[in-house]
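Note that one protein chain of the assembly has been removed; the remaining protein chains are unaltered in position.
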Amino acid sequence: MDLSEFQWQLDRPIRMKTAEFEREGRLKHCIFASQFDRPLLQKTCFIADMIRVLSRTREGSNKLRELLSHKRAMLYFAQPSTRTFLSFMAACQILGITCNEVRDPSLSSEVKKESPLDSIRMFSSYFDLIIMRSNITQFAECCAYLMNDLAQNSMRSVPIVNGGAGSNEHPTQALLDVYTIDRTFQFGQKEASSKSRIMDLRRKYSNLTHGLDNKIYAFCGDLGRGRTVRSLATVLSQYQNTTMVFVAPPDETLQLDSELRDHLISKNVQIYELDSLDAAINGVPILKQIDCLYMTRIQKEHDTPEMAASYQSLDLSHFKLTRDRVEQMKDYAPILHPFPRDSEEAEIPTEIDKDPRAMYFRQARNGMWARAALLLHICDGVDQLHTLYKEFYGVTAEESLVI
Amino acid sequence: MDLSEFQWQLDRPIRMKTAEFEREGRLKHCIFASQFDRPLLQKTCFIADMIRVLSRTREGSNKLRELLSHKRAMLYFAQPSTRTFLSFMAACQILGITCNEVRDPSLSSEVKKESPLDSIRMFSSYFDLIIMRSNITQFAECCAYLMNDLAQNSMRSVPIVNGGAGSNEHPTQALLDVYTIDRTFQFGQKEASSKSRIMDLRRKYSNLTHGLDNKIYAFCGDLGRGRTVRSLATVLSQYQNTTMVFVAPPDETLQLDSELRDHLISKNVQIYELDSLDAAINGVPILKQIDCLYMTRIQKEHDTPEMAASYQSLDLSHFKLTRDRVEQMKDYAPILHPFPRDSEEAEIPTEIDKDPRAMYFRQARNGMWARAALLLHICDGVDQLHTLYKEFYGVTAEESLVI
Partner (left out) sequence: MDLSEFQWQLDRPIRMKTAEFEREGRLKHCIFASQFDRPLLQKTCFIADMIRVLSRTREGSNKLRELLSHKRAMLYFAQPSTRTFLSFMAACQILGITCNEVRDPSLSSEVKKESPLDSIRMFSSYFDLIIMRSNITQFAECCAYLMNDLAQNSMRSVPIVNGGAGSNEHPTQALLDVYTIDRTFQFGQKEASSKSRIMDLRRKYSNLTHGLDNKIYAFCGDLGRGRTVRSLATVLSQYQNTTMVFVAPPDETLQLDSELRDHLISKNVQIYELDSLDAAINGVPILKQIDCLYMTRIQKEHDTPEMAASYQSLDLSHFKLTRDRVEQMKDYAPILHPFPRDSEEAEIPTEIDKDPRAMYFRQARNGMWARAALLLHICDGVDQLHTLYKEFYGVTAEESLVI
C-alpha cells in the first residue's frame, strides 16, 4: 500500500498529530492511545458509567438506542478479530447506530485494484463513522488525514476510529482497561446502590486511595509484542506516583521495548523489570505488593522459526497464574487480560475464573461500555445523554453516580 | 474440544438434564427436542399464531418489534446452515432483537487457541442470548451447563438455544414441524376469518379429528441420519393413538435406529417399517391411509466411500414422490420436508409444489413464527405479547384465535 503522500504527516511528533484529531475539545478521530489524557479518560469513564446504568432497564436501553439512531457505521476489519469487532458492534447497537461490516478483504473491490484509500472514501460516502482494523500499522492514521483533508475542502468527511492497527496501537483497548481498573479502584463508591468498600479495605491496606494514582501495576507475559501493554502503560503513565512492574521471559522480543521504557521514565514512572511472577522487590514478593495484575498471552502466531526454537528453552511457568500465586495478591487487586487467553499454555487456568479478583470477563463487558462512551463522545451525543439521564432518574448523573 | 469437565452432567438421564434448563415453568435454555412437552408445544404454537397474525399489518409488526428491542442476540453457527440461520435471524428481527453473527470460525479467536467455552463466555459478555449450531454433538448442552454454573455464582448468564448440534438434536426443527402439522390439523378453525373445513372433510374421512392425536404419520427417506426425523418422531410420540410409518431404503444406516424405535414403542406408538412408498398395510396402500407425510433427503454428504458404493445398488425411486403417489393421498394430508431438497435426486419434484398438500415452503415460513415464539417465551415476553394483542384487537388472543 502506498502511503507516501502522507509521509510528511506521519513523520511529525505525535503532539502535532493529535492536535489535528480534535475539535473544540472533542475527538474527531481516535487513532492513538496518547489522545486519552486524564480529563478525557475521566469524562469517558463517566459516560460509560451512565450508559451502563441506563442500559439495566428495558426502558433505559430503549432510550439509549435513540441517541445515535440516525447514524450508520462501517466496521472495516481487514485483520481478523472477533472480540474487538463484536465489542464495537455491541457498542454501536447500544447507541442505536446501524452497523455494516467488511471483514474479508477478498470480497472487496481490492481485487479490482481499487486503492485502499478509495475504499475508505467509498465507506465515507455511505456511512457516518468508520471503525477500522488494519494490518498496515499507520493506515488508520492516514485515513484520518484523508478525512481532515476532505473536510478542509468542504467535502464529506467522517470520523475514523482505530480498532487496532498493525502491532502498534490499540487505543480503545487501553480505554477499556483503564475503565475496568478505574471501576475497581472506586471500590463501589460511584454507585448509590452499593457502599464503598474502602474503609474496610483500609484496615488491611492502610495507604489505599481511590482512583488510579498511587498504584503499583504489574504486566506479565509477552510485553514486547502485545500492543495492549504498550497502549495501557502509556495511558497509565499520566497518573501520579505510579510504579510499573514488567515480568517477561528473558528474551528481547518478549520484553519491554526501549522506546516505551524511555517514555515511562520521562513521565517519572518507577520501573522494575523482572523474570518471574515469584520475584521480589525489597525482599517482598511482588504479588503481595501490586495493586493490579495485567496478564498477557505469548503471541506465538508472530514467531519466526528462529524465535520458536529459541523459546523452547524458556520456562514459561514463571509467567502463569496458579491458585497459590493468586492467593498472595491483595484482596482487591484486579487480574486483567486482554483475551483471548491461550487454552493450551493456560497463562490463566480456568480454575481462577471464579476468584473475585478475576476481572477479565467483566473487562470484556466493560469494553462495550467504554467503546459506546467513546463513540457517543465522537458523535457529539454526550449532552443528550445527560439530558436523558436527568429525565430518566430525576437527578443528574453527577448527583447520583459520584459522591 | 475438551468437554470432560461436563462429563458427569452429560452422562445423566435426560430428565435430570431438562429439569435444569427450566425455571418457573419457563425454558431457560432450549437444548433437546424432548423439552417440548404437550403443554409447552400448545403454548408455543399459540404464541406463534399470535405473532403471525399481528405481523400481517404494518402497525402490528412495528409493535412486535418493540417486544424485545432491548435484546441483542449472537447467532453462532460454526456449522454452515443458511436456512436455519436465516430463519432465526428473521425470528429475531420480528421481535426487534438486534442480531450479531459468527459463522466462519476461521475468523474467530480460535486461531489464537482460545477455548470454545471462552468464546461462548465472551459472547455472553456482549449479548443477551446465544443461538448456536455446532458440529460437536453436545457442545450446546455444555454451554447451557456453563451458563447455569455462572448463574449459580451470581455471574452474568444468558440463554442458550440449540440451532442443531452435530447429528443428534435439532429441537427447533421439531417445533416448527409440529407447528405446521398442528396448523394443518386445525382445518382452519383457529382463525376467525376462515371457516373450519372439518365438517366437509368428515363426509369423506369420517373419523377425522382436530389436532395431533389419532393420526398416522409417515416418514420417508434417510431416517437414520436425519436428525429432524428423530426430533419430530420423539415429540409426536407424546400424542394419543399415534401410528408411525417409516419408509426407508434397505440399508441399516438409512433406517430407523434401534434407540428411537425402542423409545417410540415405550410410548405406545404403533410402528411400521416399510421399504417403499407403494407398500401397503392390511392390503391398503399406505399413501391412502396416512394423515401426514414427512419426506427427507438422502444425506449423501455424510457417505463414506463404502456406503456410497453400497447405495449404488439401491433403487431410490421407491422413496420419491410422483404425481401418481400424491394423488392417492388424503385431500388434507400435508407433505412436509425439512429442506433443502436434493434437486438432482428430486425426492420431491418441483411439479408437486403447487399441490395444495405441499406444505414445505409454508413450513419454512412457519419456522420463523415458531422460532420467534420460542425466543419470546425464553426471554419472558409472552405476557407483553398478550397485552399487545388485546390492545391491538380489543379482544384477547384466546377469544379471537380459538373457538
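Going in written order, the chains are labelled A and B, and every chain counts its residues from 1.
The rule is simple: contacts are C-beta pairs under 8 Å (C-beta built on N, C-alpha and C of every residue); 3 or more make two chains touch, one makes a residue touch a chain.
Bear in mind that the values here come from a model prediction, so they are computed numbers and not experimental data.
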Completion exercise
Where B:42, B:93 or B:384 are the choices, the one touching the absent chain is B:93
Practice task
Consider the whole complex, including the chain that is not shown, and state which of B:301, B:324 or B:383 touches that chain.
Solution key: B:301
Completion exercise
The listed residue (A:4, A:153 or A:282) that touches the chain absent from the view is A:153
Fill in the blank from the handout: Touching the hidden chain, out of A:22, A:118, A:200 or A:252, is A:118
Exercise for the section: Touching the hidden chain in the full complex, which residues of chain A are there? Just list them. Expected result: 69-70, 72, 74, 98, 100, 102, 106-109, 111-115, 117-119, 121-123, 125-127, 153, 155-156
Exercise for the section: Name, in rising order, the residues on chain B that touch the hidden chain in the full complex. Expected result: 58, 61-62, 65, 80-83, 86-87, 89-90, 93, 103-104, 297, 299, 301, 339-345, 350, 354, 361-362, 364-365, 368
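We adopt the following convention: only the chains that are shown with their structure count from here on.
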Exercise for the section: Between chain A and chain B, tell me the centre distance in angstrom, where each centre is the average of that chain's C-alpha atoms. Expected result: 43
